[in-house]
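A protein chain is absent from this complex, but the other protein chains hold their places.
And then chain A:
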């Protein structure tokens, strides 16, 4: 189990560009390969425990959703084969297939989204998202001219990293304070953000500050686009900010060490579907109400 977490961390550090969910799924696949259990039930239990451990290590929504989807995907086949090793091989095959599919998902999203960026556009984005980066990259490769405003996104100043990466791509970028979102909203044409998780209602869970950006964009009638891969769809249905479970709101270490959670500041917030215009996923361009439809297909 500990080796699993180590493997996960090495994956994350080796390839900083990889999504945390992809790294988690790679680790789970390795775990599956090395697993020694004798029965299917035992295998499933071990996998569930492994997912639980990974969630403790990294409390992002994407890890939990990716893990659950991985489990469903590999057990979707009829495991009637009495021979355990054959079953396991089949599961590993499906696992590799799943991994291959989701590694390509970011490219698919970028392909769908970059056409929405027109020449001369001014885009506002929040914090650092690799998917948004990929989208802007493909738009730039398409010889489009646009400028980007990035929020600083405290407490970890992730916005600065995003700005550095964009500068390397020769995209004009400006960093704004989190408090200046309302000020800058009238200048921009659209808002594009990533998501850590997409919930059943069609809303998203993302870095704190996304919700107020969405409210501002609604007030100014600017389109609010979300780019997310399909493995981030999660079976959660928050009604409001308080309804999001604690294990997502705070970092994993904080959950373990903090005495009073009320003193800690959450790192994510929930944006309801009424504020989102469109979601770009590898399943296609969806409206928030279509997310539930896709979730039913994915999970049933």
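Convention: contacts are C-beta pairs under 8 Å (C-beta built on N, C-alpha and C of every residue); 3 or more make two chains touch, one makes a residue touch a chain; residues count from 1.
We adopt the following convention: contacts and distances are computed from a predicted model.
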item	value
Identity of the absent chain, which is to be given by its UniProt protein name, from "Neuronal-specific septin-3", "Translation initiation factor eIF2B subunit delta", "Golgin subfamily A member 7" or "Complex I intermediate-associated protein 30, mitochondrial"	"Translation initiation factor eIF2B subunit delta"
Residue of A:2, A:85 or A:240 touching the missing chain in the full complex	A:240
Contacting the left-out chain in the complete assembly, out of A:66, A:95, A:159 or A:273	A:273
Absent-chain interface as seen on chain A, which is shown	200-202, 237, 239-240, 242-243, 273-274, 289, 292-293, 296
